[in-house]
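For this depiction, one protein chain was excluded, whereas all remaining protein chains were kept in their positions.
Read from first to last, the chains carry the letters A and B; within each, the first residue is number 1.
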Amino acid sequence: MKKSSINQIETKHLNVEFHNHPVIKDINIEIPAKQLTAIIGPSGCGKTTLLKSFNRLLEIQDDVKITGQIVVDGINIMSAGHNVPDIRKKMGLISQKPYPLPMSIFENVAYGLRIHHDKNAKELAENVQHCLQEVGLWNEVKDRLHDPASRLSVGQQQRLCLARAIAVQPEVLLCDEPTSALDPIAAQQIEKLLLKLKKDYTVILVTHTLRQAKRVADYVIFLYFGMVIEQGPADEFFNNPKNPETKAYLSGEIS
Amino acid sequence: MNRRTLEETIFKLLMMISVCIVIGSLVIIFGLVIINGASSISIEMITQTPTPGNALGGGILNAIIGSLLLALPATGLACFIGIGIALYLQKEFTPVWFSNFIRFTLDVLWGVPSIVYGIFCLMIMIYLGMGSSLLVGIIALTLLEIPIITRYMDESIKLVPIGLKESSYSLGSTKFETAVRVVRKQAFPGILAGILLGLGRGIGDAASILFTAGFSNRIPGSLFDSTSALPTMIYNLYSLPSGQPKAYAAAFILLMIVLIISILSRILAKRFTKHVIR
Partner (left out) sequence: MRKKLGNMNKRKIRDLIGTNLMLIGTLFASVLFFLIFILLFYRSALVLENTSIIDILFSSTWNPDNGQFGLAPIIIGTILVTGIALLIAIPISLLSAIYIAEYAPTKIRRMIRPFIDVLAGVPSVVYGLCAFLFLVPLVKDVIAPLFGVRTTGLCIFTAAVTLAVMVFPIIISLCVESFCAIPIALKEASLSVGATKWETVKKVVFRASSPSILAAILLGFGRAFGETIAINMVVGGIPVMPSSVFQPGETLASLIASKYGELMAIPLQESALMLVALILFVVVLLFNILGVFILRRAKKRWNY
């Protein structure tokens, strides 16, 4: 068992370049386990890029160069010889806009399960039900599990994506501005869910709304032009920022 | 290696093989045409018409000119009719059910084998008491090209943002002015690609002009003369050993024309995007 004080993810001298244009510059951060870490910063500062480098999703894009180390549970996942799908399985991704897979609601959640374990039908159904209950979607969809997922509302789709992610029992949830495409009520639901889920998962939340970060974060990382300006526990960060740029950002002078 | 990665590796291998087959077939086609064509092409071949009384002597100038005289007017006609239809299929002009019906008929017409256009025009030709001629050939090719050009233009016109049209209307433009001045300009790269595609299809098609344009050793003097064309010349001569040099030369020129059209459409598509609002 790992203690909660242990760092789940650390990066050492992480650099990312797109088409020879640096996006992430020499980043050294530590993300604590079983807490909610918010990555904040103005748009275009590399938040999403940083997030996607954690589960090596950047590699599917063209002309990307990544150097440095990303240490997850004490293992450098950037070194050669790793089975990348296994790394990704450890980290669920929730994207800005919900992208349900082109299948039924049930199959969306069962998708990862079917890939990883050859479960029998009963276990599979129980697992799917559990995950849908976990995200509070079960009561809304239990009568139409086999409808196309695209018929759900956007907020429901986002919760479905969350259920799909936790179905494969990840350790980390990577959330890329998961509420930015949602109406306020659906956004609130997702926020509450994330707070609930951080008991069992390490949650990393990319957000560009400061207020959201203040509401939910335990630990904050401030990115600006691809560099980490400041990182630390949330109270300290918001109440007593050390860096002048952080102060400026918090007071809305730069965005 | 587990089952999952093994499956991926096997399929990756199959993909590579498939790509090699496709590229290989392209290489074989170009290799055959260029090697055979280069050995049979000469200045006389492309500057002379067949020697009188001997279809196998002389050159293939009659077919080159014939092909251009068939395909260029046909493409022009098809383009003129096609742009009208494509602009008319916009929501402002027609109800959706009707435009969808027209799109469906165009799709069917696109799929109709060119030989059917050939035989259709032949039927009309006989009915009107005409013989095989340049004119009927042009008509057959025009009919063949209309669905291609129109559907291509239509697809690119569909992509014109509604806001662009709205801003034109709010300046007081009529529907027709908006269609012809704004929409046409915005969709121009797609329209051009459609025209070039139609031209490529028209200049290479043999089945539709086989009976309608006929065969002649001379360059046609009027619309009512029958004429040779590159594709029909290949079709008529490929199996005769003494006619093969001409068939090879014709195939070589045809392939070059197609290649030029393809390159041209790439260059033009780049150049003409400058007025396009993204």
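In this text, contacts are C-beta pairs under 8 Å (C-beta built on N, C-alpha and C of every residue); 3 or more make two chains touch, one makes a residue touch a chain.
Keep in mind it's a predicted model, so treat the numbers as computed, not measured.
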Contacting the left-out chain in the complete assembly, out of B:116, B:164 or B:268: B:116
Sole residue of B:74, B:143 or B:160 that reaches the chain not shown, by the stated touch rule: B:143
Contact with the hidden chain (one of A:23, A:174 or A:213): A:174
Hidden partner interface residues of chain A, rising order: 52, 55, 57, 60-63, 85-86, 88-93, 95-97, 99, 101-103, 111-112, 115-116, 148, 150-151, 161, 164-165, 167-168, 174
Missing-partner contacts on chain B, residue numbers: 4-5, 7-8, 11-12, 14-19, 21-23, 25-26, 28-29, 32-33, 36, 81-82, 84-85, 87-89, 93-94, 101-102, 104-116, 118-120, 122-124, 126, 143, 146-147, 150, 174-177, 179-180, 197, 200-201, 203-207, 210-211, 231, 234-235, 238-239, 247-248, 251, 254-255, 258-259, 261-262, 266
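Convention: only the chains that are shown with their structure count from here on.
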Chain A and chain B, separation of their C-alpha mean positions in angstrom: 51
